[in-house]
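Right, one structure below, let's go through it.
Here the complex is missing one protein chain, while the rest keep their positions.
By written order: A and B. Residues from 1 in each chain.
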Amino acid sequence: MHEIVNNSPRWPATNANASRLEHLSASVNWTAAILILVLALVPMAASAIGELYYVTLMTRALIFALAAVGLNLVLGYGGLVSFGHSVYLGIGVYTVGIMMDHGITNAWLQLAAALLIGTIVAGVIGALSLRVKGVGFIMITLAFAQLLYFFCVGLRDYGGDDGFSLNGYSDFGLFQLGDNNTLYYAVLAVLAFTLLWVSRLISARFGMVIQGCKSNERRMVALGFPVFRYQWAAYVLSALICVVAGFFIVNLTRYVSPAYMQWTVSGELIVMVVVGGIATIVGPVIGAIAIVLFEEFASHAAFGLPGNADAFIHEHWLGALGVVILIVALCLKQGLYGSLFKRSARRA
Amino acid sequence: MLKVRGLCKRFGGLTVTDQLNLDVGAKELHAIIGPNGAGKTTLINQLSGELFPDEGSIEFDGCYVTGMRPDQRALAGLARSFQISSVFPVFSALQNVMLAVQAQQGHSFGSWRSVLSDTRLTAPAYQALEEVGLAQQAHTPVNEMAHGARRQLELAMSLATGPKLLLLDEPMAGMSQYESDQVTELLLKLKSRYAIVLVEHDMNAVFALADRVTVLVYGRSIICAEPDVVRRDSAVQAAYLGDEKDRIGEVAQ
Partner (left out) sequence: MLTWNVLLMQVLNGLQWGLLLFLLSAGLTLVFGIMNFVNLTHGSLYMMGGYFGAYAYGQTHSFWLACMVAVVGAAIVGVLLDRLVAASLYSRDHLDQVLATFGLILIFNELVRIVWGGNTSVVNPPEMLTGSVEIFGLRYPLYRLMIIVVGLLVSGLLYFIIHRTRIGMLIRAGATNTKMVSALGVNIKRLNLIVFAAGALLAGLAGVLNAPISAIQPGMGEPILILALVVIVTGGIGSIKGAFYGALLIGMADMVGRAFLPIAMTEFFGRAAAQLTGPAIASMGIYLLMAIVLIARPQGLFGGRHA
């Protein structure tokens, strides 16, 4: 269901529907704002209860939220199922990691380099993949991701399959990302900005074109839109958001490894977007938080269940996740967030 | 406005378009009729650019467009409507038409300003909706609209692109008599403003609207003349069996 930003002009036409949609959009933006506010309180809450670990956990969740928001741009709004977005996480991780390894800790330089490489790679992959429609597109993005994964595995000098660990952290000049709280707020700030930007983008000309292509590409062409260039641009944009997420992840874990580029990570990103709610602004954030927290608690929390059940769940939580994903795919089409709003309009 | 010469299209062993010639003047309403399977939709697809012909040329507004993609032809002023409504169900009627307007207004990389606050889009869109009589439903999501309203929206979108020629593929498909009459009224209004190529089965509409009629049988044009001449032609009557023939006969009475 399309979300409209809150300033539609007053047409003499019946406004009942307009105000309903307006109301919807207003509440959507409020949700984003409230969410950001709540998230901002996490470090304080964590230190209050003395569990500083939660800050790290939530940082991880927010980083994936950022990646999921990026993916949602092409997946949710654009209707392009990209199964290779983990590549861009990897580009962020490796570019920053390698630069750090060589002593370059300036965050601005690192980001610039990562974004540049990301643009080139996404540009090439996007251009080749978009030539194929439907199922082929999914497969090709997957295959390209594998290509780059193996490329990084082959980088013997940089740890190959195992990767390598870092000693430093990125330096923005005014602040460094070495402190847990600083990192958390940096990620939150970037996430907030990205959410704002995406919400503007969706209601702007570019966003309309992207959604139009998802809804009815044939008609878009018939109207005169050169569809390819807009889909390409959206793809590259979404990739760059993931690159930024990669930049943060390497600062969080201080570890560079090709594991971030595995296709299963791409799959997880898709899961986060859909479980949260595709084609919504906050859906991916909620989905990412939900999945990361699920992973964490399913594999570590003490449920107090009888017998070996606890250990069983810890062992096999991936299977439980699989069940959740299956159920969401079969039944909960709108995702967690989408289902909160009983939309009368069916999905396109 | 439109000059088609020697158009041929084959699918495997089947010739769907056979040495077709067609001329449409700048303010002419040219109807294309023919029995089922005559190749009308294939012809429209070749004119709009979704299919490329095997032979022949298409000249539009002085330019050879035979090799151009559909979006390039649309930007050149060749608008097309679809037999089965091809709209954007997620959006409201107004947003649908706004997209059509947007296509003609240069690049669409604007990323900050909401389209609903952009009068360069909303004003022409609203105007197009008024033209086809859908102004009341401007904010209705399309997937809540009735079939007839969607056909009107289809038309509005084609109009909103500010075209020089309209390719209308059975605009009255699936409509009641009342709705068809309304569309006929509308097309009469539009006649003086655009060149129109109209593919239709509804003979009442065709003979009320057309300046000239081309009859297509097995991909060939067997006659191209004023409606009166066409309706009396024996080859045309032979080509149509059953219902159609009777209807032509009735109209002739």
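Before moving on, here are some points about what is shown:
In this section, a contact is a pair of C-beta atoms (placed from the backbone, for glycine too) under 8 Å apart; a residue touches a chain by one contact, two chains touch by 3 or more.
Owing to the predicted nature of the structure, the values given are computational and were not obtained by experimental measurement.
Contacts of the undisplayed chain with the visible chains, over the whole complex, involve A.
The residue from A:42, A:65, A:111 or A:153 that touches the chain not shown here is A:153. Which of A:61, A:99 or A:140 touches the hidden chain is settled by the complete complex: it is A:140.
Within the complete assembly, A:81 is the residue of A:81, A:109, A:196 or A:293 that touches the hidden chain. Not every partner is drawn; the one left out touches subunit A at residues 75, 81, 83, 128, 131-132, 134-136, 138-140, 142-144, 146-147, 150-151, 153-157, 263-264, 267, 270-271, 274, 278, 315-316, 318-319, 321-326, 328-330, 333.
We adopt the following convention: only the chains that are shown with their structure count from here on.
The geometric centre of subunit A is 43 Å away from that of subunit B, both derived from CA atoms.
Note for the complex: subunit A touches subunit B at residues 1-2, 4-5, 7-9, 11-15, 17-18, 21, 197, 200-201, 203-209, 211-212, 215-216, 218-227, 230, 233, 344-348.
The residues of subunit B lying in touch with subunit A in their complex are 48, 50, 69-72, 74-75, 80, 82, 86-92, 94-95, 98-100, 102-104, 108-119, 122, 126, 135-141, 143-144, 157, 161.
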